[in-house]
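Below: the structure, in structure tokens.
Removed from the display is one protein chain of the complex; every other protein chain stays in position.
Lettered A, B and C in written order, each chain numbered from 1.
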Amino acid sequence: MTQGIYKILYNFALTDTVYSMVLEGNTSALIAPGQFVNIKLEGKFLRRPISVCDFNDKTITIIYKVVGEGTAQMSKMKAGETLDVLVGLGNGFNPEKAGEKPLLIGGGVGIPPLYNLCKELLKMGKKPTVILGFNTKSEIFYDKAFKELGVDVIVTTVDGSQGVKGFVTDAFPEDYDYFFTCGPMPMFKAIEKVAKTSGQYSFEERMGCGFGACMGCSCKTKYGNKRICKDGPVLYREEIIW
Amino acid sequence: MTQGIYKILYNFALTDTVYSMVLEGNTSALIAPGQFVNIKLEGKFLRRPISVCDFNDKTITIIYKVVGEGTAQMSKMKAGETLDVLVGLGNGFNPEKAGEKPLLIGGGVGIPPLYNLCKELLKMGKKPTVILGFNTKSEIFYDKAFKELGVDVIVTTVDGSQGVKGFVTDAFPEDYDYFFTCGPMPMFKAIEKVAKTSGQYSFEERMGCGFGACMGCSCKTKYGNKRICKDGPVLYREEIIW
Amino acid sequence: MVSTKVNLCGIELDNPIIPASGTFGFGYEFADLYDINRLGTFSFKGTTRDERFGNPTPRIAECESGMLNSVGLQNPGVEKVISHELPKLRECFNKKVMANVSGFSIEDYAYTCEKLNDQDQIGWFEVNISCPNVHGGGLAFGTNAKNAAEVTKAVKKVTTKPVFIKLSPNVTDITEIAKACEAEGADGVSLINTLLGMRIDLKTKKPILANKMGGFSGPAIKPVALRMVYQVYDAVKIPIIGMGGVETAEDVIEMMLAGATAVQVGAANLVNPYACRDIINMLPKTMEKYKINDLKDIIGGAHNG
Partner (left out) sequence: MVSTKVNLCGIELDNPIIPASGTFGFGYEFADLYDINRLGTFSFKGTTRDERFGNPTPRIAECESGMLNSVGLQNPGVEKVISHELPKLRECFNKKVMANVSGFSIEDYAYTCEKLNDQDQIGWFEVNISCPNVHGGGLAFGTNAKNAAEVTKAVKKVTTKPVFIKLSPNVTDITEIAKACEAEGADGVSLINTLLGMRIDLKTKKPILANKMGGFSGPAIKPVALRMVYQVYDAVKIPIIGMGGVETAEDVIEMMLAGATAVQVGAANLVNPYACRDIINMLPKTMEKYKINDLKDIIGGAHNG
């Protein structure tokens, strides 16, 4: 984990409520896909944890949804402004565990961390399939970004306004040998019912510190108590207690 | 009293710790010299009361000293930024009471409200004399501004580094028929000892609201309790209980 | 069209917004700023048997997200309130006002309330047994269930209007005191009064307030206020006027979900003189955002399930 002042290079809307922000600064603490950053906002006491969508040696891309005052404040910030950010939080996904044909399943604002994971899997020569779940057409984002990586992308919408009508589980392919997922709890529960392989789930929880100090986001696993912020957010299917 | 968003036209240092800020906006609530404004600052709960140095139909000039976090924050603000300001607070000085040769006595950051008063007295055809008291040469400000109004200006410094050595009371002229003063309490006590005429004192007190609602800045006078922020800050010599 | 009306002991309020005692004077000065008839009502400056100047200055200190005050019940005394303040108020306010009363003995409270009871402008009494700024005074009553009960009993005996007892948060168990007031016939309780706090000036190395300690108010105390309103709602059947750090329409809704029938706004009036007007303007839109049609329906809503 590193703390630093990061410069906003871009901050723009992908949908009515989902924004993409590119931060410039030290990214050395990012060592795996699916890690997150924790952002200090003027006038807010706690930092805002946001998962990393993508990063390179100079920049970090985060995608966030406006859900409250804090994220609304972020959405109004302009290029050139700076933010105090803790970088390199959480364990992230472990792509090594994947087989040849991993399945990536993202729901809404749970989609971003799968993007960098997808790139990693491709680098490793694997053939990922990506399922992106939304409520309706107007909420869809990043489907093209994934397609441009050259992977199969299946979009589902609950109302059928685009892609497969229904939930991500209605679009499961026959042929996959591992899965990675991030999204809302109902989606996790549905996946847990139909998934035939091992996999990794990236969880969300209200956090205090984001780096393992306050025990605010603990959960029980088959192998003892874990802190979502530090021992997670990614847990293996085998250890999760539902 | 009016509340409004005011645009900063200028904000610059007069000395190491004293700044001048010019605000643009509605000034209709200013009806007398010696009134003050109350400024909301980002991240601070209470407003900052600052006396008005001068005003016209479009702008307000305030002069403030950096004494804490709030005023330090103000001093860092730039032209073009805006402030939420309550304007037209307090009773202000009553120039009508002055004779032909009023004496204006200012101590340090108590000097600014005397500037607009001096202009008013000149408009009325009076011949004010101004005494400006400082600790030392490096703290001197606005002596030239007063001179440019064409009035006699006497500067005093405690260490004698410029002007008359000593306190404002060491520079009292023989010939005056009324006085107006603003400054620290020790100066008031000294003036009270030597002054031979009636006069008006402008007081300071820690305020809650600044417009008479909270009773935070009350004081006792010979004619009952008064609120420094609303019934003051200017009190007549005759009513003050020392 | 949403409804913001609430009923406070038989008197309907157009909305639950009530400027808190000590932050709104006797109302008429705010009438120069906006039409105060838009308010649900307001609680006038804490009135005592005799005139009081209050504590020495400085009486105000700033804090993170709040302030300390040690005004100490400055007021003209009940006679002048009746002869001067209420007539001035009548010229700009045509609703019932809440009479906030303080005292230093059971007799004081009874005397002052009895005097005010005949005034037709007064709709409710708010008996402050919790002002932390008066040595050996109000505080003792508010932090002891037996005293709270005695004051309630004495005031109820001499009044014919609904009586709210304003409770102190500086206690181990506020529900015990609320229950004691209810048992003696209190028509409602208001909470919370200010938390007892202190600031020290690093330059002088002395307390900022001449009185050393003062009442802490502002958004900083809202979580404590919400907790106590929630606890008291479970403990008594009488209505609660909730207060403590309320600044926005969201805060009003949060306080009502905790159990408040009406909501007082205090320190916010001192920072933004238009605070209550602004909250009332924002309330309908905010209700729609959270899918609330009738404000009455959400009182105590956070206790469901």
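We adopt the following convention: a residue touches a chain if its C-beta (ideal position, glycine included) is under 8 Å from a C-beta of that chain, and two chains touch if they have at least 3 such contacts.
Worth saying up front: this structure is predicted, and the values here are computed from it rather than measured.
J.: So there's a chain missing from this view; which of the remaining chains does it actually touch?
T.: A, C
J.: Per the definition of touch given earlier, which of A:Ile50, A:Cys209 or A:Ile240 contacts the omitted chain?
T.: Answering carefully, the residue with contact to the hidden chain is A:Cys209.
J.: If I consider the whole complex, including the chain that's not displayed, which of A:Ile8, A:Leu46 or A:Val164 touches that chain?
T.: Residue touching the chain left out of view: A:Leu46.
J.: Would you indicate which residue among C:Val97, C:Cys113 or C:Val171 is in contact with the undisplayed chain?
T.: Touching the chain that is not displayed is residue C:Val171.
J.: Suppose we count only contacts with the excluded chain; which residues of chain C make the list?
T.: Those residues of chain C that touch the unshown chain are 63-66, 68, 143, 170-173, 195-200, 202-203, 205-207, 212-213, 216, 219-224, 226-227, 230, 245, 250, 253-254, 257-258, 290, 298, 301-302, 304-305.
J.: Which residues does chain A use to touch the chain missing from this display?
T.: That gives, for chain A, the contact residues 1, 3, 40, 44-47, 86, 205-209, 211-220, 225.
As a working rule, only the chains that are shown with their structure count from here on.
J.: Name the most central chain, where centre means the mean of Cα atoms.
T.: Closest to the centre of all protein C-alpha atoms: chain C.
J.: Nearest whole angstrom, what separates the Cα centre of chain B from the Cα centre of chain C?
T.: 36
J.: Give, as an integer number of Å, the spacing between the C-alpha centres of chain B and chain A.
T.: The separation of the two C-alpha centroids amounts to 58 Å.
J.: How many Å are there between the centre of chain A and the centre of chain C, using C-alpha atoms for each centre?
T.: Each chain reduced to its C-alpha mean, chain A and chain C end up 47 Å apart.
J.: Mind pulling the residue numbers of chain C that touch at least two other chains?
T.: In chain C, no residue touches two or more other chains.
J.: Provide the list of chain B residues touching at least two other chains, using ranges where the numbers run on.
T.: Answer for chain B, listing residues that touch two or more other chains: there are none.
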